[in-house]
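Note that this complex is displayed minus one protein chain, with the remaining chains in position.
Letters A and B mark the chains in the order given here, with residues in each chain numbered from 1 onward.
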Amino acid sequence: MSLLGRLNLQAIQHGWVIAAGQLTLVGVMLLVLGYLTFTKRWKWLWREWLTTVDPKRIGVMYILFAGLMGLRGLTDAAMMRAQQAVSVGGNHGFLSPDHYQQIFTAHGTIMIFFLAMGLMFGLINLVVPLQIGSRDVAFPFLNATSFWLYAMGGMLLNLSLVIGGFAATGWLAYPPLSELAYSPGVGVDYWIWGLQVAGIGSLLSGINFMVTILRMRAPGMSLMKMPMFCWSVLGSLSLIIFAFPILTATLTMLALDRTLGMHFFTSYYGGNPMMYVNLIWAWGHPEVYILILPAFGVFSEVVATFSRKPLFGYKSMVWAIWGIVLLSFLVWLHHFFTMGAGADVNAFFGIMTMAIAVPTGVKIFNWLFTMYRGRVRFATPMLWFMGFVALFTVGGVAGVIMALPPADFQLHNSLFLVAHFHTMIVGGVVFGYLAGLTYWFPKFTGFKLNERLGRYAFYCWFFGFLLAFVPLYILGLMGATRRLDHYDPSLGWHQLFIVAGIGVAVICAGVGFQVLQLIVSIRQRKQNLDTTGDPWNGRTLEWSTASPPPAYNYAVIPNVENKDAFWAMKKLKTPLPETRYESITMPKNTIMPLVIASFAFALGFGMIWHMYWLSILGLLAIISCIVIRGSADEHEYVLSAAQVRQTEEALKERYV
Amino acid sequence: MSTKTKTVVGVVIAVFILFIAATYLRSANIPVLEPAGPIGQKEKRLIVEAVLLSLVVVIPVYVMLVGFAWRYREGNKKAKYSPELDGSRPLESIWWGVPIILITILAVIAWRSSHELDPFRSLSSTKPPLDIQVVALDWKWLFIYPQQDVASVNYFRMPVDRPINFQITSDAPMNSFWIPQLGGQIYAMSGMATQLHLEATKTGDYLGESANISGEGFADMHFTAAATSQPDFDAWVRGLKKSPNILGQTAYDRLARPGHDNLVAYYASAQAGLFDQIVNKYEAPVYFAPAEAGL
Partner (left out) sequence: MSRVETARQEAESKTLFGFWVYLMTDSVLFASFFATFAVLRNSTYGGPSGETLFSLPFVLAETLILLTSSFSCGLAILSARQGQKNRVLWLFGLTFLLGLAFLGLELHEFSHLYYEGNGWRRSGFLSAFFSLVGTHGLHITAGLIWMAVMMSKVRSAGLTPFNLKRLTMLSLFWHFLDIIWIFIFTVVYLLGVAS
């Protein structure tokens, strides 16, 4: 076997569409490298970002990386819509079937694992330690490692654009299609190893933040006084802890099938493809709630703040979260009622699925009643909330319909299903995270985002969404299945596909406004400075510290007595405790997380291209890194009381 | 523009869009909502019932969303402001209770309909059922008529008002067999046979397709399900009998090769037990030496 495994020059992808993608990828990289060199920022990059263990910075990196991935995923979406708008009858569009299939596989994979999960962990990193009044996460080193594993997984996956090609199997790569017999290339391997590397990062993050929330809350903050965002995240983390190991195991089994010739999911030799479908959804359904719960948490904070009222029905909300967490493990079979498991099984899972609508509905009513007798200010985060309720309710109804097994027989794998889950994931998850980003943006930059451009972006997203997905609901009822690279004109689908294409263009305009918003806001930051640390008249602890907060978050750890801790402090005008600065222990910067993740990248790359020596080297290097890290004792440094005082006084000066 | 003008313009645009949409939908052909058989009919009714029941929750949500947003907007100083209001047991009981009742009703519907419309359940009828065996191939559909001993590819015919017993398998990756206008789908999987029971009550050519991605030619994997009168069906079978093609092992192997030309083909006869052979080929052979296991 050659040293390069199955990698050779032919592996470099061709074709003008791909070439455009490759040029963009390489061009952006060169541009960034050039900019860094030109502005002499390498040292800065190293010191402030590459070696950082500060969750606030890691959060920013998560969001930036997720943003880039989102642009890739959006490009994929636009290409799919463009293809379906033109590829009718004799015209086969500008994408070959295989290429089209790679694109929708990449779209789904990237949007779920790298956009949504990235934004989620970004927000968790930024907000959770601050909200619980903590200086850091439980394991800062592990946190940085999680981020770099996530980023390296994403890069590994995107490398397929340049060499080799991606899976053409749909985003969950059902066997036997994803087995060697039907997908002999490297595409599925890219899918497996990209997700494996990123997925382990997510799992470690889950453990880390679980411990952070349960063990590092400020004194006095009992669980039932915790901000609702933290509760939602805790629910989501519990799901991660129980669901992600299933993903790791399932991906491992598929990889074993493909590299060692095992027979977990093959058609022959006693393999069982149906088992894969069960396993992947035993992870996949909780995954949906992993993503949506933190978005629910964001809305709970946003609605309360902008209605200037406490969240309605706090206890109900907590119960609803745990109801959802529990039920989300009992519904996975609703993704394949059409497999023929029998009426009893189908009915059971259908009923469990509908049951989830109860806690979800309770949450919606509680949010609405938070507005009731409030003083509602329609800043952009609140607009996202309004859009969310409008879309999510419709999507929920579609979900309840499909929870009826016989109705699902007519809607399964049709565009109706596609429209349904996009309503939930765009209307729920994406709107939620965008609301959260706008809401917490001033906390981490020290200035607010431009409101007007934010509103334009929202309206484009909202109406673009309706234009893009209402046609898909109808197309589904017309019998249009998902994943078609072309179709017959006699079916009468063409006009609706064109409307959907226009819708995606409008959404793209919304994203354009968001990019513009970011640029304009940075340029005009002087006009939107947040000098108080509390730009929205907030209710929770994070607004009590400076914007942006110092590395240690709180010079003096706050004492919590109420649910909306900061609101109560403001209202009771609690005199600030006499500031007695103390020394603070902080974790040292380290490059090790990036090094470990890079070796994980090498390991994955070796497995994809059958360069087993590289994988073994990568694995040994990772083990060595862990041993070296575990052997050294001094990972912390102490910030003296005098240094803390100096920092705090500098912050205060800035505010005057 | 004042808020009032904006609202008026918005309403006018919305009405206009709704009008266009309604006109379009009236002329469009929507198979799932225009079923041509009892199964599709019942499945459609189920969808409609679920939507109507959901309205009990959806309408209040929309009314409150718009109503509260309008009434309690920051600028409206006339509205009551209760900055401490943080819950209400009676109110919360309502929105725990009402959805639970609704879901209980839906649960009963789900349980009953899952059994009534179980795809494996044969339909009761005064007429004898027709057996059709379906094989999903890369990327085409093979239909075998064991009673008539004929076979066809990408096109099949059935008499109206007669229950059809489909037995479905795959000799390729997993597919899903779906004729939207007749009723819901079921997966086609290698090494096993799933069942689907449908009936057409109206004559016509219906779109049939695969709803689960199965590789490069997946988009071409559609077929025509033609429902005709019994005499027309008999005539079609007689016509097939005159076809020069016989579906033996060689012909089948050739057919099973991947290809996406989506041609229609007919066979005067099919090898006896072909369907079972296709299902069973994924089982272990009787004698199987370890050496062959690829070690």
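Basically, a residue touches a chain if its C-beta (ideal position, glycine included) is under 8 Å from a C-beta of that chain, and two chains touch if they have at least 3 such contacts.
None of the values given here were measured: they were computed from a predicted structure.
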*Of the chains you can see, which ones touch the chain that is left out?*
A, B
*If the hidden chain were put back, which of A:Gly15, A:Gly34 or A:Gly261 would touch it?*
A:Gly261
_Given A:Phe244, A:Tyr289, A:Phe365 or A:Trp536, the one touching the chain that is not displayed_ = A:Phe244
*Please pick, from B:Ile59, B:Ile101 or B:Ala284, the residue that touches the omitted chain in the full complex.*
B:Ala284
*Quick one: which of A:Leu25, A:Val162, A:Met275 or A:Ala341 touches the chain that's been left out?*
A:Met275
_On chain A, where is the contact patch with the chain that was removed from view?_
138-139, 203, 206-208, 210-211, 214-216, 241-242, 244-246, 248-250, 252-253, 256-257, 260-264, 266, 268-272, 275, 279, 582-583, 585, 623, 627, 630-631, 633, 638
*Considering the whole complex rather than only what is displayed, give the residues of chain B touching the chain that is not shown.*
284-288, 290-291, 293-295
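In the analysis below, only the chains that are shown with their structure count from here on.
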*Starting from the mean Cα coordinates of chain A and chain B, work out the distance between those two points in Å.*
32
*Sort out for me which residues of chain A touch chain B in the complex.*
97-98, 101, 168-170, 174-177, 182, 261, 267-270, 273-274, 307-316, 336, 338-340, 342-344, 346-347, 350-351, 354-355, 357-358, 361-362, 364-366, 368-369, 371-378, 386, 389-390, 393-394, 396-397, 400-401, 403-414, 474, 476-479, 481-488, 491-492, 495
_Touching residues (chain side chain B, partner chain A) in the complex_ = 24-25, 28-33, 40, 42-44, 46-47, 50-51, 54, 57-58, 61-62, 64-65, 68-69, 72-74, 79-88, 91-92, 95-96, 99-100, 103, 106-107, 109-111, 113-121, 172-174, 176, 178, 180-181, 183-187, 189-191, 194-195, 207, 209-219, 222, 260, 282, 284, 293-294
